[in-house]
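What follows is a short report on a single structure.
Only one protein chain is missing from this complex, and each of the others stays in its spot.
Here the chain labels run A and B in written order, and each chain numbers its own residues starting at 1.
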Amino acid sequence: MTDDTGAVETEEAVEVPKRSLPNNEVLKGLFEPFEDVSWGDSLGQDVARVPNERWLDFATAAKGAGFEVCVDVTVVDWMRSRPDRFEVVANLLSMQHRLRLRMSTTAPRLEPTVASLVPVWPGANFAEREAYDMFGIVFEGHPDLTRILMPDEWEGHPLRKDFGVGAVPVQFKESHKVS
Amino acid sequence: MSDDTKTLDVWVAGTEEPELTPTDEGAQEIAIDESGRRLDEQFGRVVEDDYVFDDEAEEDERMILNMGPQHPSTHGVLRLQIELEGEIIRRTKPIIGYLHTGMEKTGEQLNFSQGGTNVTRMDYLAPFHNELAYSLAVERLLGIDVPPRAAAIRVLLSELNRCSSHLVALATNGMDIGAISMMMYGFREREQILAFFEKTTGLRMNHNFIRPGGVAADLPPGWKDDVAAIIEEFPRRLDQYDDLLENNPIWVARTKGVGVLSAEEATGYGITGPTLRSTGVDWDIRKAFPYSGIEQYEFEVPLGEHGDVYDRYRIRVEEIKQSLSIVEQVMDTIPKGDFRVDDRKVTPPPRARIDESMEALIHHFKLFTEGYKVPAGETYVAVESPRGELGCYLVSDGGANPYRMHTRAPSFANLQALPIAMADSLMADTVATIASLDPVMGDVDR
Partner (left out) sequence: MATTAPGNLLMTTIDKAARWAKTRSMFPASFGLACCAIEMMATGTAHYDLSRFGMEVFRASPRQSDLMVVAGRVSQKMAPVLRQVYDQMPDPKWVISMGACASTGGMFNNYALVQGVDQVVPVDIYVPGCPPGPQSLMHGILTLHDKIMNGEIAS
């Protein structure tokens, strides 16, 4: 797993020097104990790149630091352009500090697994089910990891980049655009 | 024989009445019977609910009831599996996905300028908010700021949209509980706003009017009269709603103390919008992370106390008033100027130039077929939709299409509150609770 973090850090190395810390006191206090979590600034938004095995620890610490809402969990499928195919992104919100934080981790191509955030924020439940349904990411420790949007008997995970759009050719629209 | 008949001592009408000699024998037993209680029960004067709930009830004493997906009061195609014990709901499981449209996939096929047509169909009661979140995200990736007039138009339209959306929420909430007049009134007032939208954007819903770089067109001539008419008309109408609902004991009885959520539950489950504010949490993205210049206008964030259906209804009514006050301020202070950014890269040339200049025509054609390239990066932008935090997570890889377009749908998260709000409540309150969360299934399933 150290390989993964190394890979992510080299990618971010251009904009994020080694171990730069945010100016905000709350975020600084959150990041400092986590040596292997890198902080980045993405167009003015704080991003934490967390190694896969530290995901739950960092989430627990973030909740302790005042991020009481997990707004969203979603996935980006990077296919071959990154060493680890999937990037799992969670958007956190702290109402008391008026702060947002985006934390992301990676999951490998085969058997992508990430720890579930439901024990920390129960509100991650539906979002993680959607991520499982659409991308096939397995969230370990999720109470009810079943398909949520697609029918139960559906095969495949539609939002993966290698899943076709599924468009049917339309009679009056025989342009090359229609797959 | 004659001896036997005498001992029976039966009094026959018309004969002399026998003298009764009361005895003490068996008095105590009789006293219980005649204490009034049992008689009252027999006459129905006392109704004792002797149904005793057993928390340890066997599995087979519970009944699973399936509600939906085709059901009049579940606001579209929501399906609920409800575990009942008698009349009491023990557990609920929302089953969704019956309206899954694959919009996030379609969003990857459309380029950035076409994307607005896609997102506007997600939350179809608040199309402007969807467009706004998407446009703000694209603009942040592009690093452009819209002119002040465009920002003001955006605020104007989105706040009017909040009114029309809340009107539908009130209307359907009323209809679900049985106040069908409310349905008629809510839709009647909504028509007035929709007429203005139609005049401005050309469509009653699904406008694709707020676009990356500004808005599609300037406000139509005479818009101030229409908006002024709305502002003048609505307070009177809202008072009518109060007469209709607030003073209606049935409405109050069916909403107060029903579907209660606590503040901790609401934050823990990521619930936002009026549902969160009904629990007393002071959280509005317009105040916390202002967007589109909304911080220039004065408004209040109405809060509830108990987190029940009634509070949510009150908050919606108050929010309509606040939105109208914002609209009024926008109307008074709207700056002059351009309605879209003067950036050749994202803005099509003006219509008049296309007829004259070949280059303008080519430029226009290129912009709408190939689209423009957006620098690589990722961003998350959230706006306060009528249902809560509506976020757009946009990832670009430097191409003309989004690499990933994800919408954080408020209704989707808010539905998680349903099992909690409905636990241990009565079956009859189900529809009231669902309606008060105001889920829009297009937003839930996308």
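FYI, a contact is a pair of C-beta atoms (placed from the backbone, for glycine too) under 8 Å apart; a residue touches a chain by one contact, two chains touch by 3 or more.
Being a predicted model, the structure only gives us computed values, none of them experimental.
Undergrad: Counting contacts across the entire complex, name the shown chains the missing chain touches.
TA: The chain that is not shown touches these displayed chains: A, B.
Undergrad: Tell me which residue among B:140, B:190 or B:211 touches the hidden chain in the full complex.
TA: Per the contact definition at the top, the residue touching the missing chain is B:190.
Undergrad: Just name the one of A:22, A:112, A:136 or A:158 that touches the chain not displayed here.
TA: Result: among the candidates, A:158 touches the missing chain.
Undergrad: For the full complex, which residue in B:206, B:240, B:296 or B:325 touches the chain that was left out?
TA: Looking across B:206, B:240, B:296 or B:325, the contact with the absent chain belongs to B:206.
Undergrad: Touching the missing chain, which residues of chain B?
TA: Those residues of chain B that touch the unshown chain are 69-72, 76-77, 97-103, 105-106, 109, 117-118, 121, 124-125, 168, 171, 183-185, 187-188, 190-191, 194, 204-206, 441-442, 445.
Undergrad: Take the complete complex as the reference. Which residues in chain A touch the chain that isn't displayed?
TA: Missing-chain contacts on chain A: residues 149-151, 154, 158, 163-168, 170, 178.
Assume only the chains that are shown with their structure count from here on.
Undergrad: Residue numbers of chain B touching chain A in their complex, please.
TA: 96-97, 100, 102, 104-106, 109, 140-141, 143, 267-271, 281, 283, 288-289, 377-380, 382, 389, 391, 393, 395, 397, 403-404, 406, 408, 412-413, 415-416, 445-446
Undergrad: Inside the complex, what are the residues of chain A that reach chain B?
TA: Residues 42-45, 68-72, 74, 76-77, 81, 89, 91, 93, 95, 98, 100, 102, 121-127, 130, 134, 147-151, 158-159, 165-166.
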